[in-house]
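The complex appears here minus one protein chain, its other protein chains still in place.
Right, subunit A next:
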């Protein structure tokens, strides 16, 4: 195994580096646009859960870069995420929580009082390894994205979001159908066949009569009759049409590198990782048999250990 193995086994990983995308996920939005012409002529776009920014790159490439310099100021693209990311020309970054109404207000203000023409979201949760819970959390992310879209999306607008197809998919489709006349599920060829990942493409946004935008994940709080009840049989399956991308490249296939192959580094390494701290420490100390302790407040620790209740042994030397 070498550094070229991933280039052989993942054609989109290789192409993303060659074409300058920050992540291979760029091709998923590119393929959706190619299939549905989502981005034609748009000037106001929102990218939710944007980091590391490959979808924002696509938006800038499609909306901002093709225009002559004097017309580029008409294009407004805003990328929203709590995580930071490197700047992209033509894209404004907003570090905010997408489940907050204040975030929606900030977006509309950025658009000068107007609303977005498209909202895209490639949000996925930090995996726990518990499949059912991971699917639930991803669904909640989708509902959060949909919730803020009901605040910021203009009538007739479009919504594109990652979706984990699992055992609670019906409730997500039900919510999407409330607000969009045209809902389908799209599988790009850049997504692996074995992946439960797909993307909902929802078009023709229309708020129901009398509907007031709110957070859909807590909307049930205002419906006391639905808080609890006896367990019922499973509800009927809700389906939306399935559309697949017709392309030549196969993300599951292993490709020859070819004689003209030149290795390239990834465009952008991940900015943050939850375990970044420990990686630095374990490069110096092996935790296979011994633990590492990092003291945050030595005085408080001593005071706490002086309490007889808390002693499990004498205070030994610490690794700091």
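Worth a mention:
Everything below uses one rule, namely that a residue touches a chain if its C-beta (ideal position, glycine included) is under 8 Å from a C-beta of that chain, and two chains touch if they have at least 3 such contacts; residues count from 1.
The criterion applied here is as follows: contacts and distances are computed from a predicted model.
One chain of the complex is hidden; its UniProt record names it "tRNA (34-2'-O)-methyltransferase regulator WDR6", one of "Core Histone H2A/H2B/H3 domain-containing protein", "Proteasome subunit alpha type", "Molybdopterin synthase sulfur carrier subunit" or "tRNA (34-2'-O)-methyltransferase regulator WDR6".
Within the full complex, the residue among A:40, A:89, A:109 or A:126 touching the omitted chain is A:126. Take subunit A: the residues that touch the chain left off the picture are 4-5, 8-9, 82, 97, 99, 125-126, 128-133, 135-137, 140-141, 165-167, 169-170, 173, 185, 187, 193-194, 196, 215, 217-218, 220-222, 224, 226-234, 237-240, 242-244, 250, 252-259, 261, 272-278, 281-282, 287-297, 300-301, 304-305, 307-313, 315-316, 318.
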